[in-house]
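Missing here is one protein chain; the remaining ones are kept as they sit in the complex.
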């Protein structure tokens, strides 16, 4: 175990235990899993993706490419979490991943020995042939060997939520720049959201040893945070990662609400709409590739400094060396020295570099190799013409800093190379997103504070809010000089992208194979395509490629970044509701009644509808459906038809408006009467049908099919607002207001007469297609429509939805002696097929009024939507017509969707004569029947054809009959 | 009145109710809702000035909120009086809506903050859109909802009656997930 250093932002009075690969270890409150592992002397924490190389902790932040671990157990096991981002809680269970056998002896590490075969493009080249082997052999084998952690394959037991925030200023990042921006905007009264991915605000300030004014940086941060939290207009959100930037100032963020198993809420997905945002996302240190630079114990120098200053740990028990091409590496050396770490010295690639303190310097030196299989033991130093091996337990590498410009690229802003800073700066980012601090290349504390404040002031000015005076503390203002030294050339493998195991050699190879564009390089080598999106590798890879091609970095170009900034779980993107709560469900007013009767339900869009009501002894749905259908034909049945869309159409121009909406004449419907109506699309095809009941001179109630209820209202509103705004008409959807029950069958009048209050139901007083307002059951307001979908004498009775349940019960009671039977959608469908009524399958968007046999309905006396196009040649000449089909063998089912062919004809498109739209067993006919569209159908009654379903090799002989299997004259419904 | 027994939108005999922290959710079965549409510029319904876009107004027993250009939803505990007031407006079109919507009132015992914490989990709207005296139609858990804010400590959410259980689930689950600090 490494001894803890002095100081740090850990609470030594609060020890925490946790386990890693089954070993119980101790950390302190304030630790991350990474710092706690380091404090316990654990260096080997992971195996790499492809070669299964031993890997350790490389960074101290969200850029971590190596230290991916699985947290938790059972269903809660979560793979691929970055140890550097896990706040250590009591009892944390962590495991390493991607190895066969123990972490220290991974069987898959044979891949490393075979590495010469696994160069860039290896998979593409090797596993191409034979093709059939890919799916069965290669892919499973590769997937087994390569990769990250494994899913539990169990449902996620945790709870997630979503939410929406609106603010004037979103400050992304709570470091020096972010805090300065938030304080400035917060004091000015703007609505501010401050989000930081860390569990503690402060950003890089927590990792440094420099004071702010006279206080420690951590004290200043605590004071700033306290002030911000006290402001009612500021919302401070630690552990919140802004992962994506979307149009018009919309930002996606994930808040880690609780990491405790079983907490009521684990994460929240926030959609933040911000008028302006400050991108104070800091910078990520680069490394310098050299041979075998991936051993545990080799870290980013700035991360090493963070571990020492914030967490009081050092990655090596022995000597520590720094390899740098810039001044910042020396800052790490000084801080480590101040903490009493045994410093081997600083290897500075710059000839003539001088030390910043009292430590050995190897100016112009290079690290050319390392040794130590499971952790660094020694480095090879090339310096002053000599090569020597130096014993060393940890090496900090500093290749300069890359501003974190990812968010600014989410809208295809392409970062621009800044030669003076040797870094890409954001360029052409989304409007309203203002970079500040290290993310803008303003890396000293003083610069970060000032630029954060300047960004906030600029945002406030754009919003017209006067900026309050906000004095800032004095911070260090070192300017870092960096040399453009990108990698140490030489033999062996020098890693560029640790997570995807991409080396300098792979980049060279890609170049040799003519992958000259950056985008090709990326895809061929997979560089930057791992879960870390190449945060520590992209720029270095570009520089190496530039060197290879002899071009400058700007000439070489850059890839852009896409959301998410860091990985986001699908669970939180799902927003919390799963299973039956994933989407809304709509219930009919008689749902609870039907459920109590044992009804089986079916989903119709969002609606749950009773499909059939099984009775004792019925073992198959068809027994129930046939019984229900027969009851309607012989007695009376009840069916909840509330789901049909209902639109209230009112106004002096209501009749004219409906004339233009429906292809048939609607304006002439008399008050107290209803009419069947067909709507066309403007291209002339049939769209939707329903009834139009005239309740008053200027008042119609229109019904639509269940499926199109919302769409028809949208289209009617389009016509009202965009086509004919001069018409005085208003539309109100009333689908849910009325419980509507179909009362159908020869005894329906008799049943109804027992519930209506003083209402004459005789055909003379209330004929077919009549409609009326009345009361039922001693004063319940109601609407009655005499319409029929089944072909029987039938009515639809509507009462306010709250009475639907009771009305159903009342009708069942009152009709017991009449044989009243509730029926579901199956019987409904049988009844309408028997009657030849069109429904969804006949109105599928590819059919016309003419095909449905309703061609004459399209009025030529008036204009209506689709009327002109319905008369165009292609449609007018279409000879297909709706026909009935009867199975020659009544017991043979006719498959819906089957195609109609002449008997014996080959099953080819050329021989296709039509298709079956709807089919059922008809208890009325006593055999299987169907509806379908057939070429010249009207003229072919009695002919025999084949309904062919080649998918199941079915060929069913069918006879062509009229589409009305029941009461073709329509006497029953007019009775 | 009829001898049929009404049922609440949530399938209960009486109004459904639940409590989470400082928030109480109650189904309001007694309110009368009437759609009012007007072609001409009319400024008042009886004593009630008709509110503009996004607004909610109340006068005595009559309240109304804007639902679209020339359209309002009128609320009242006195159905007959509300109908009479609308009928008295020349050119007014009225549509009975009391049974078209489930109405859930959410009251806070701890001032506005718990309501704000709840609404920011539910609707993608800036807080001022739901300040007292405001109302809007919006999306909530994929439901088409009307949300009004009659008072500082009262929020009212309505959706299509058929989706009552889905709305109730959304409201309850969200209230349950609120951090204790926000819910009290």
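A and B label the chains in the order they appear, each numbered from 1.
One rule holds in what follows: a residue touches a chain if its C-beta (ideal position, glycine included) is under 8 Å from a C-beta of that chain, and two chains touch if they have at least 3 such contacts.
Here is the rule we go by: contacts and distances are computed from a predicted model.
The unshown chain of the complex is recorded in UniProt as "Sarcosine oxidase subunit delta", chosen from "Sarcosine oxidase subunit delta", "2-oxoacid:ferredoxin oxidoreductase subunit beta", "Peptide/nickel transport system permease protein" or "Energy-coupling factor transporter transmembrane protein EcfT". Within the whole complex, the absent chain has one touching residue among A:15, A:725, A:845 or A:926, and that is A:725. From the options A:419, A:683, A:813 or A:889, the residue with contact to the chain not on display is A:683.
When the omitted chain is restored, the residue from A:618, A:717 or A:912 that touches it is A:717.
Where subunit B meets the missing chain, the touching residues are 53-54, 66-69, 71, 124-125, 129, 136-139, 144.
Considering the complete assembly, subunit A touches the hidden chain via residues 246-250, 273, 682-683, 710, 714, 717-718, 721-723, 725-726, 863, 867-869, 871-872.
FYI, only the chains that are shown with their structure count from here on.
Between subunit A and subunit B the centroid-to-centroid distance comes to 30 Å (mean Cα coordinates, whole Å).
Contact residues of subunit A toward subunit B in the complex are 159, 161-166, 257, 264-265, 268, 271, 273, 576-577, 581, 583-589, 591-592, 606-607, 642, 648, 650-651, 699, 728, 730, 732-739, 775-780, 799-807, 810. Contacts from subunit B toward subunit A in the complex involve residues 1-9, 11, 29, 35, 37, 39, 70-71, 93, 95-101, 120-121, 123-127, 141-143, 160-167, 169-170, 173-174, 176-177, 179.
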